[in-house]
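Below is one structure; the comments refer to it alone.
With one protein chain removed, the remaining protein chains of the complex are shown where they sit.
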Amino acid sequence: MKKELRLTVNGQPYELYVKPNSLLVEVLRNDLGLTGTKRGCESSSCGICTVILNGMAVKSCSMLALQADGAEVVTVEGLANGGKLHPLQKAFLDYGAYQCGFCTAGMLTSAKAFLDETPKPTEEQMREAIDGNICRCTGYNSIIRAMRAVVNGEYEETR
Amino acid sequence: MINDFEYFAPKTVKEALTLLDKYRDDYKIIAGGQSLLIIMRQGLIKPEHLIDIKGLSELNYIKFDAKKGLRVGALTTHRTIEKSPIIKKSFGVLAEMENRLASIQTRNWGSIGGNLCHGDPAGDPAPVLISLNSTLTIASINGERNMLVEDFFLDYFETALEHGELLTEIQVPTISPNTGAAYTKFNVIENDMATVGVAVSITLAPKGGHCKDLRIALANGAPRSMRAKQAEELLRGKKITDHLLKEAGEIASAEADPISDIHASAEYRQELLKILVNRVGKEALSRAKKP
Amino acid sequence: MSDKYAVIGKSHIRVDGHAKVTGSAKYTFDIVLPNMLYGKILRSPHPHAKILKIDTRQAEKMIGVKAIVTGKDTLGHKNGPWRRFPELCDEEILCREKVRYIGDAVAAVAAVDEDTAEAALDLIDVEYEPLPAVFDPLEAMKEGAPQLHEHAERNINVTRRIEWGDVNVAFDKCDTILEEQFHTSSQAHLCMETHGAVADFGYDGKLTVWTSTQSNYYIQVLLAAMLGMREGDVRVIKPPSGGGFGSKFELDSAQFCASLLSQKLCRPVKIILTREEEFTATKRKTPMYYYVKMGAKKDGTLLAKEVRVVTEGGAYTAMGSTALYLTGFYSCMPYKWSNYRYDGYRVYTNTAPTSALRGFGAPQAYFAGESMMDMLAAEMKMDPIEIRRKNAVTPNYEVPGQAYIQSCGLGECYDAIEKYMKERGKLPLNGGIGIGNYAFMSGGIFNWFNTPYAFSAVIVKINIDGKVDLFTGACDTGQGSDTTLAIICAEELGVHLEDIRVHADDTDLGPADLGSWGSRETLMNGNAVRMAAADAKRQLLEFAYAKMKPNVVYDLDIKDHKIYMIDRPERYVSYFDIVQDAIRGKEGQTIIGRGHYTPHRKGMVSPAWGFGVQAVEVEVDSETGKVKLIEIVTAHDCGQVINPVGVLGQVEGATMLAAGGAFCEDQPMDNGKILNPSIGDYKVLRSVDMPKTIGIEVDTYEPEGPFGAKEAGEGLTSPTAGAMANAVYNAVGVRIKDLPITPEKVLKALKEKEK
Partner (left out) sequence: MLIEGKFVLNVPIQKLWDLLLEPGTLASCIPGAEKVEAIDDKTYECVVKQSVGPISVRFKFTVVLTEVDPPKHLKAVGRGEALGKMGTFTCDVNVHLAEILKGEVEVFYQTNVNIVGRLATFGERIMRAKAKSVGEEFTRNLQEKMKSGIVPTDFFG
């Protein structure tokens, strides 16, 4: 039996009816068509389904959609606004912090949630911040450089 | 594929306990669900009723009182504990442990109570809580009961939690002066599940500096989080030397009964326990000596 | 050097960048078509068994189930890319009589949603007669071992010999001879996007398949053959792809089953493999048993090397035959062996088929080879860099009967690493640096696929506004070939990167290309791109000459949208004006340039070679055996760097994958069952574990490559395991010959050493 789910995604309030066994990632992708958020494993180990829920990075494949009732969710589609890319997105472009791009949404959301709460992190903290996200292409270091660039204010004018 | 189930999201503990009582024959409690959903997805368990306690704000708190000690609601997330100023200040080892527990995403969503109830002997919080002589409170429709955390674990993924019961609070006694506590786990990949882990807390006598009291607890040393009591006995009341610590490592390793799996053989785990008990013991000792 | 070029050698934002950082890139995983069904595949739980019967009646009755296919619904063809060696095509994909590994496909279901399809799998009743199985290649080679395929006695799948000189005679002349054995482990590709396909067979009898692949041309041809269709009726489109690493240029079960189901129903069918299937039922790295004997003269001259290899083939040939040959070839590189003999055996086993994984046999060869070089240096009291430099291949060297090397920056790489090690100075206790070096191909000169087409072909079309359409069959799986090719095109045409639109993902549009494997695209497709762009440019210049009327001795060229006289650059006309003139002058036809590339008379392996030397620094915890990766420095020669940020990404990405394979990645099995088929249990390096990496590019000019460019990326996975083993030895004096180098193995070795 479907149940009502009210949540806000990328600033847009939604009222839906979902099956209790639907995962948040499934509702985002299938019901809301936000396919930017991917899925990489069935064991909540790869982090590529990461979204920002009430300001926290969480794995949308490891929670029921109904557990997001009343929550504010931000997905990769919600990072840019008014035709402007988020500084992290610009930095990812300039520093080649992605290759196949399949883990990129999770990397960006993890990085954003972290930098929002820790604006001046150390290198170690930045590595910790994306330690739950697997990237098979880049070897991570370019992602750290991109985060560092944002922290250093290289993209401030667009903030 | 996750089976269909009837979903309940009680708003109060009372409501939750009533539901647990009502569906005692076939329900599962979901807190964060990061462990539960994996086995549900594999079709290994198919509960008819899922009772979601994630929203019970009643059980999400950290309270500290110099006499009574620390009280943590079972649904407090790992991340909240990790970042709590009072815990950093007065229970540093807890915050250190949480900081190494899996990834930020997992810590943001997972709760300390959920972790304990999963009953995975590789879990990090259990040994640390055991080493701090922590207790916990279990509630049911018929009332509450308390027990030592070290008595909570029975076997692989099996805890003392009966049907109809809910873990509500964890209590950590105030750490007495001249006490040092430390936790270290060994793993090939950082922040991974512990191949083995060791928590030690040592209290030194104000005069003479001999070991007044101590606790040694092991992660993944056996089918359940365990205390290395014989190793403790060796050290209790004595002036702790490098030599004694080394010996304690040998004893703890012999006490332990780890298994062989794809990540390490039982023999290797026992080797690691020798080393870790020694190292963590040293660390705890030096912390105990710090004024 | 990069000033020489306007576009090449400067870092560019990738052509697929914006779509990828905003989440708008649509992967196969994201595609939903009207009226689409979802498929799931039933796989064998047995490592080796006869299929007695398959009863699908119960499943068919289930509401929401639309079709079920089994081996009986196929034409019974055996799949494989070996169109010149039919005996090597041995995989039915949907098994008919027999299953040969845990994960072999036996049936597939199409239903209204994934849950229904999955539930239906449980209702399919397959009766098996389990057969004795064999899992270790050395066991499988023995007389009387269970035989997987009728055609392969003692389960020998392929044998290869490479030989020149006379090793037996040469060994007698050696002052020092070493003999050792090594074993390399399995590794999963771990593409973040699992294998998957959306197949849409219409009532018009035409099939369109969207799939994450490294070669849409291979998939088109192989699918057509397996389904009994004309190639032209099969269209394969590659959306942005979530990684390949060698696992995605063969026809897989998702592509075949989705197509077969769609063909049966004339409805779109989508199959995305689960992560568990990705681990257990797709190809994996080839584990190898290595025996190496090498000998040298007092002065350190390498005289003779003999290598014997047995590879764990798994149930089918896959790309393993090429891995068998390449590992034998790489075992002689990058040194001037005057006598060499390789004997390789690929052996069938009841395990998941083994195949290509980034490096294609090279990492295994260099792990054994580079470990041996250090052991030899120690034995002969020589400096490990010195003995390598002394014997290393040099420009314009011929590997007897095998390969021609033109550009080679290996010498400069040794210098760079030597300099780095000097500056690094003294290491902490239990710290050690080890080195390894490599040579790697820039595309293979193999045509086992028997393609009648050029290896790479490109069409360049210039439109009235100066925009350029680049049509190619190259497959970007994330490594960035679309961007590299666009840069080469822009450079040759004298336009900007933004002027280029790359159409590289559709067999209906682009000319055939063999795809992205063996580090082909930059050199092979790059050459075709440059030729096509030059062809289009020539057509523009005809009109420019007419307009500018230069003295006939002057040449024109294009740079930065200016068509100018090479010797008098101040005299120029606008590229855009000339494009307008040219199109109007050609009665309104767009400008079409054509280019192609196939290597000729370039030996047997590759037309060009990338090189590198790597230093790995580790710190070993002598009590637990844990090895900490501190820093990995790689000096490498990839010819002219096309896109620096892209090359750095390749260096670092290769390091993550190679260090993981050397350090912790493994696929332990029990009776043929992979025991860690989840990312929770399969350990890979994460950001915190990733060591500091430094890439030092050594510039050379490769005459065979476009603007002097050659491979970067795949070869870089080669040196790490050997360098790491050498580093551990230099740190604590134990030699690990069996990958991965786990703490447990190191501690065991340390304890044995104490005795």
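By letter and in written order, the chains are A, B and C; residue numbering begins at 1 in each of them.
By definition in this document, a residue touches a chain if its C-beta (ideal position, glycine included) is under 8 Å from a C-beta of that chain, and two chains touch if they have at least 3 such contacts.
Predicted model only: the values in this text are computed from it and were never measured.
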Quick one: which shown chains sit in contact with the chain that's not drawn? B, C
Of B:43, B:177 or B:237, which sits in contact with the chain we cannot see? B:43
Return the single residue from C:122, C:379 or C:498 that touches the missing chain. C:122
Which subunit C residues would touch the chain omitted from the figure, given the whole complex? 45-46, 102, 122, 130, 276, 670-671, 673, 675-678, 681
Please identify, in ascending order, the residues of subunit B that touch the omitted chain? 28, 36, 39, 42-45, 118-119, 155-158, 223, 259-263
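Convention: only the chains that are shown with their structure count from here on.
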Report the inter-centroid distance (CA atoms only) between subunit A and subunit B in whole Å. 30
Provide the C-alpha centroid distance between subunit B and subunit C, rounded to the nearest whole angstrom. 45
Residues of subunit A whose C-beta touches two or more other chains: 42-44, 128, 131-133
Going through subunit B residue by residue, note those that touch at least 2 other chains and give them in order. 190-191
Residues of subunit A that touch subunit B when the two form their complex: 1, 3, 19-21, 23, 42-44, 47, 50, 56-59, 62-64, 66-67, 69, 110, 113-114, 128-129, 131-133
Under the stated contact criterion, what part of subunit C meets subunit A in this complex? 11, 13-14, 16-27, 29-30, 189-194, 240-243, 245, 274-276, 477-480, 645-646, 648-649, 651-657, 678-680, 684, 686-688, 690, 692-693
Subunit C partner contacts - residues on subunit B that touch it in the complex: 1, 186, 188-193, 262-265, 268, 271-272, 275
